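What you see is the complex with one protein chain gone and the rest in place.
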Amino acid sequence: METILNYLGYFFVSIGAVFLVLGAFGILRMPDFYTRIQAGTKSSTLGAMSFIFGVGLLEPAWFIKTLVIVVFIAISNPISSHALARGAYKSHHQPYLKDGVDAYKEVENQKEVKL
Amino acid sequence: MNDVFFIVIMSMLVLAGVIAAIRFVKGPTAADRVVAMDNISVIIIATLVFVAYFFQRYIYIDVSLVYAVLGFIGILTIARYLEGGI
Amino acid sequence: MSTFAFIFLLFSVTILIIAAFFAAFKKDLLQAVIATSIISLSLAVIFYILQAPDVALTEAAIGVALSTIVFVLTIRNTKRMEE
Amino acid sequence: MENVSKISRLVYTWVVLFALWMAFTTSLALDEVLVGLAISFVVAAMTFSYFTQIGLKAFSPKKIMYQIQYLIIFIVALVKANFHVAKIVLTPSLPINPGIVEFETKLNSDIAKMILANSITLTPGTFTVDVIENRFYVHWLEVETEDSEKVYKAIAESFEKILLKIYE
Partner (left out) sequence: MRKLIIAALLIVVAYVLIDAFAEFQFGAERQGIKDYFLEHTPTDLQVANSVTAIIVSYRGFDTLGEVTVLFLAATGISTILYRRRSKHTGLNPLRKSPEASLIVKAAVKLLFPMILILGAYVFVHGHLTPGGGFQGGAIIATGFLLLLISYRQFKVEHSVVMWVESLAGIFFVTIGIFGIIYGPNANFLENFLPVGNLNELMSGGVIGLVYVAVGFKVAAELTGVLDTLVNIRETGDNKETKE
């Protein structure tokens, strides 16, 4: 039992570390702010969650507290990224569009006319 | 096993931190730098938990708990400033 | 403390120094504030590895959120670009 | 949404906060439990009016089943999203075609919208930029369609079905 938990723990920690590296790589490679924040948020959230969960499995007495950290990260990380993206759009960061659409632009323009 | 594991994982965390730091130095606008900072702070939360495991000190976990809860408030503040909210 | 922890410590100090230069020489004060919070993050890691969790916790509670907001509010009340 | 009695919401908040306190202390000593009960009661009395809308009903077996189901769907989507991002990042040509699309949701409660937005942020290729009333504006890495009905089907339907059952 002990060894199975240990191996699971090693597995989760390694997966988490790999995704943390990939997330950092993502924010380095992506072309603009919005795509960067997409890559960064997804990978770093799953990476940190799996990493900390893995440490909880390695040390079963810590499991509950690590679970609390995991839950907090799962709530707070997407929120801060969302707020940041919204703030960046409102401070006139144009998204990089290859041939895509920008449905949010109309809302922003309307608002400026109204004021 | 344990020592090798520690070194390998810590090297990966350092690598992730370095890559995010490159984005921090390069990032043309303030928002890009905040994204890099967000990423670095998540990496640091993971590092703190792992170092606590390495030292085998249960009470050290509290620090990373506080980081996980408060880390996003600073980013939220900057985001609110960017959108002209506060 | 193992050798590797020492190397990690040196690495954190390097990031701290880079961020400090950034904070000192950047004309955009908002980016300087972001650099300041990176300083406080790496400082907390340094305290933590030197086994001073009390100080690291204080740094976390003050440096990450409170000092950032005070700086940001100050920038809001003055101006963002340095001349 | 029907009204839920204050007592039920207060007790729900108290239970959740006390569980959180116990998770922080991870000890069953009598003094910890008593202090925790007192502190979580004070905080719950201060904040229950906005902490929860549905009160103790969240603990009914049916809703707990739905919550577990939601969690499983969410975790599967999260893992998929990460492999998706990893694939994009590791491809040298960066195969992306980003854009911002919109769709409408049927959810009413703010917290349900928040959970839906978080889930969208963490699932493959999508990212919530803003929510106005009940319109979601979503940044999509590979835009397939602009039609809001199709967007809704592609992005949000699987999550929203369960959230409607939990929060209505």
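Which chain is which? They are A, B, C and D, in the order written, and residues in each are numbered from 1.
Here is the rule we use: a residue touches a chain if its C-beta (ideal position, glycine included) is under 8 Å from a C-beta of that chain, and two chains touch if they have at least 3 such contacts.
Bear in mind that the values here come from a model prediction, so they are computed numbers and not experimental data.
One chain is not displayed; in the complete assembly it touches the shown chains A, B, C, D. Within the full complex, the residue among D:Val4, D:Leu20 or D:Leu56 touching the omitted chain is D:Leu20. Where chain A meets the chain that is not shown, the touching residues are 72, 75-76, 79, 82-83, 86, 90.
Listed here are the chain C residues that touch the chain not shown: 53-54, 56-58, 61-62, 65-66, 69-70, 73-74, 76-79. Although one chain is not shown, part of chain B still touches it, namely residues 59-60, 62-63, 65-66, 69-70, 73, 76-77, 80, 83-86.
Operating definition for what follows: only the chains that are shown with their structure count from here on.
With A-B and B-C as the two chain pairs, more C-beta contacts join A-B.
In this assembly, the C-alpha centroid of chain C lies 32 Å from the C-alpha centroid of chain D. Chain centres here are Cα averages; for chain B and chain C they lie 12 Å apart. Multi-chain contact residues of chain C, defined as those touching 2 or more other chains: none present. Multi-chain contact residues of chain A, defined as those touching 2 or more other chains: 23, 25, 37, 41, 45, 47, 61, 65, 68, 79, 81, 86. Annotation, chain-chain contacts: A-B, A-D, B-C (touch as defined at the top). Chain D contributes residues 20, 23-24, 26, 78-79, 81-82, 85-86, 88-90, 94, 96-102, 114, 117-118, 121-122, 125, 127-130, 132, 137, 139-141, 143, 146 to its touches with chain A in the complex.
The part of chain A that touches chain B in the complex is made up of residues 10, 13-14, 16-18, 20-21, 23-25, 27-28, 33, 36-37, 40-41, 44-45, 47-48, 51-52, 55, 58-59, 61-62, 65-66, 68-69, 72-73, 76-77, 79-81, 83-84, 86-88, 90-91, 93. Listing the residues of chain B that touch chain C in their complex gives 3, 6-7, 10, 14, 17, 21, 24-25, 30, 33-34, 37, 40-41, 44, 47-48, 51, 55, 57, 59-60, 62-63, 66-67, 70-71, 73-74, 77-78, 81, 86.
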